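Can you keep this structure in mind? I'll have questions shortly.
All protein chains but one are shown in place.
Presenting subunit A:
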Amino acid sequence: MTMKEYARDGEFNLADLLCCAASREVQDNEVVFAGTGLPMVAIMLAQKTHAPNLKLIFEAGTLDGRPAELPTSVGDPRCEMGASRSSGLYDAFAIAQRGYVDLGFLGGAEVDQYGNVNTTVIGDYLQPELRLTGSGGNPDINSFASRTVFIMVHEKRRFVENVSYITSPGWRVKKWPEGSWVPRRTLYGAAYRGGPSAVISTAGVFRFDDETGVIYLDTCHPGQSPEGIAELCQFDLDISRVSGQTPKPTYEELHLIHEVLDPEQIFIPKTAKG
């Protein structure tokens, strides 16, 4: 067994798999905008494996961060140690709007087939069944980064025809004040740099067609089938382009996640299954 070998079933859990899939979306030398939670572990994992020169920006104001210990939040003092500069939100968002950011990791409660995401309410906005956290920086990062990757729990109620509220813009969006559907590229003008490039759900990895902006299934996680995943979507999922199974974590990645990055199990539990 070498550290670069893939682990076998039973030696890793779902959070490990998602973390490694997210880490592999990062390329070296990229500027990456980090949110709280599993994405933070994924980015720090990339920093310690294939992307040692990636530059991490924390929304609260830390620029080119290399934290020694895992922060629990982007406002955490653990972000600052080793960073190029500690500043504030104006700097972080101005840098994003200026076009420096290559990749952002985001989450969502609902997603549609064009990558529009809702993190604001469940149900009618004016009579919500449940008010969630709100937009936060989700639409901002998704507006300005060249690529965004969403990490989501996969349930049929979350992969929907139309999200209850468009918090974060996908590939087909609404032009206000009239509210007509338009392609993202048409609306964004000078600010157009890209958009959602992948959704990593607890079932598989999804990507978006370059021309139409419609989601398709790329890889299935171990134990999942394309037909089974299609059943978990309210829209007709394109399963004609499946490239195979989501790569499993390597022993090196598992070591880094559990012994180096998150030994306290803040975001990634140590159980083999779960």
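Following the convention adopted for this analysis, contacts are C-beta pairs under 8 Å (C-beta built on N, C-alpha and C of every residue); 3 or more make two chains touch, one makes a residue touch a chain; residues count from 1.
One rule holds in what follows: contacts and distances are computed from a predicted model.
Matching "Acyl CoA:acetate/3-ketoacid CoA transferase, alpha subunit", "Ferredoxin-like protein", "AzlC family ABC transporter permease" or "2-oxoglutarate oxidoreductase subunit KorA" against the UniProt entry of the left-out chain gives the name "Acyl CoA:acetate/3-ketoacid CoA transferase, alpha subunit". The chain omitted from view is touched by exactly one of A:Asp16, A:Asp218 or A:Asp262, namely A:Asp262. Only one residue from A:Phe12, A:Phe93 or A:Phe150 touches the chain missing from this view: A:Phe93. Per the touch definition above, the residue from A:Ser168, A:Ser201 or A:Thr219 contacting the chain not shown is A:Ser168. Residues of subunit A in touch with the missing chain: 36-37, 58-62, 68-69, 72-81, 86-90, 93, 96-97, 120, 125-126, 128, 130-140, 143-144, 165-169, 173-177, 179, 182, 184, 187-192, 262, 264-266, 269.
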